[in-house]
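Take a look at chain A:
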Amino acid sequence: MSTAAATHYVSSDAIQRYTFHERVMHWLNALAYTYCLATGLAFYTPHLFWLAVMLGGAPTSRFWHPILGIGFFIAMIWMHVVWRSDMEITETDKRFLSNVEDYATNRDDRVPPQEKYNGGQKLYYWLMYYGTFLLLFSGLFLWFPEYISFSLAWVRHLMIVLHEVAALITIGGFIVHVYMSVFLVPGSTDAMIHGSVSRAWARTHHRLWYIRVTGGDPVGKE
Partner candidate 1 sequence: MTNGWIDIKNTDMMLIMGGNPAENHPCGFKWPVEAKRERNAKMIVVDPRFTRTAAVADKFLQIRAGADIAFLGGMINYALENQRIAKEYLVNYTNASFVIKEGFKLPDDGLYSGYDHDKQTYDKSTWNYEGAGAHQAPSGKASQSGEAPAPPLAPRQAPPPPSLPPNVIYDTSLAHPRCVYQLLKQQYSRYTPEMVERITGIPKDQFREAADMFTSVRKDGDMKKVATIIYAVGWTQHSFGAQIIRAAAMLQLLLGNIGRAGGGVNALRGHSNIQGATDVAGIFDSLPGYLKVPNPTDKDFAAWMTRITPGSSKPKDWDSFNYYSNTPKFAVSFLKSMYGDAATKQNDWAFDYLPKVDREYSWVHIWDDMYQGKVKGVLSFGMNSVAIGPNSQKTINALKKADWLVVCEIYPDETSEFWKSPGISTDDMKNIPTEVYRLPGAGFAEKDGTFVNSARWLQWKWAAVPPPGDCQLDQAILARIFLKVRELYQKEGGKFPDPILNLTWNHLDPNNPSLSELAKELNGRAISDVTDAPTQTTMKAGQQLPGFSWLRDDGSTSCGNWIWCGSWTEAGALTQRRGTDDPSGLGIYPNWAWSWPMNRRVLYNRASCDLNGKPWDPDRRQVWWNEAQKKWLGVDVPDFKPDSAPKDHMGPFIMNPEGVGRLFVPLAGMADGPFPEHYEPFESPVANLFHPQQNTNPVVKKYTSDMDKYGTPDQGFTVICTTYRLTEHYHYWTKNNPMNVQLVPQMFVEIPVELAADLGIKGGEKVKVSSARGTYIAKAMVTRRIKPMTIDGKKVYQIGIPIHQGYRGIQEDAGRESKTLANLLSPTVTDPNAYTPEFKGFLVKLEKA
Partner candidate 2 sequence: MSNGTLEIKAISGHAGPVAGRDTSRDYDVCKLIDVTTCIGCKACEVACLEWNGYPFRETVFDNTYQTMPDLAWNYYNLIRFNEHVAEDGTFSWLMRKDGCMHCADPGCLLACPADGAIVQYANGIVDFNQDNCIGCQYCVTGCPFNIPKFNHETKKVHKCTLCSDRVGAGLEPACIKACPTGCLHFGSKDDMKDLADKRVKQLHEHTSHKSAGVYDPPGVGGTHVIYVLHDIDHPQYYGGLPKDPRVPLLVRIWKGPLKWLGNFAIAAGVIAAATHFVRYGPKKVEEPKKEEVV
């Protein structure tokens, strides 16, 4: 593990966390989501309408929002195919979640060791996964409201609220996700960009995974 990594930003002890394929997948998903988020927020509240203007004008935003929404959905399905097995909630995750307060207050020593993804990440994943369906389903009604007869106007009303509630929930998750990956857990963003993390990082945050991929945990043995 050696010379090739020399040109890398990550120390030579890096281990691969995300393949190139996974990273492309994540960022496409992120791009679509972010675009929908920005334009969606513009349509959502007049105070953020300027977002749509900055993104090429509101009519353009309205045009691309549902199309990128479909893109987001496809990316999400792709992600699901790739990550579904990694995302199954296990006993480990439940333990993590019961100790989430420790995790949130950075008392990481009290947090039980985690697999490649911890319970919180998995929850975020499922939140986004199901949120995507909700957004797509309600979004289709918003996309083509003219095909809903006036006698079924309540469907339109309901779908708008559903779309917004779903969006708000994903936004909540998204804020946490961005905060954690960019600020709270240094190295996370690097990982999603370059694909690898340091051994220490892996050992700290995802020890079970670390052990699995390194074949043991010489450091952790007490």
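Here, a residue touches a chain if its C-beta (ideal position, glycine included) is under 8 Å from a C-beta of that chain, and two chains touch if they have at least 3 such contacts; residues count from 1.
These made the cut because all candidates are chains of the complex that A comes from, given by their letters.
Remember, predicted model here, so these are calculated numbers, not experimental data.
Asker: Pick from 1 or 2: which one touches chain A in this complex?
Answerer: Candidate in contact with chain A: 2, the rest do not touch it.
Asker: For a test of understanding, state which residues of chain A touch candidate 2 in their complex under the given definition.
Answerer: Against candidate 2, chain A makes touches at 13, 41-47, 49, 52, 58-59, 61-63, 104-106, 108, 142, 145-146, 150, 153-154, 156-158, 160-161, 164-165, 168, 171-172, 175-176, 179, 183-187, 198-201, 203-205, 214, 218-219.
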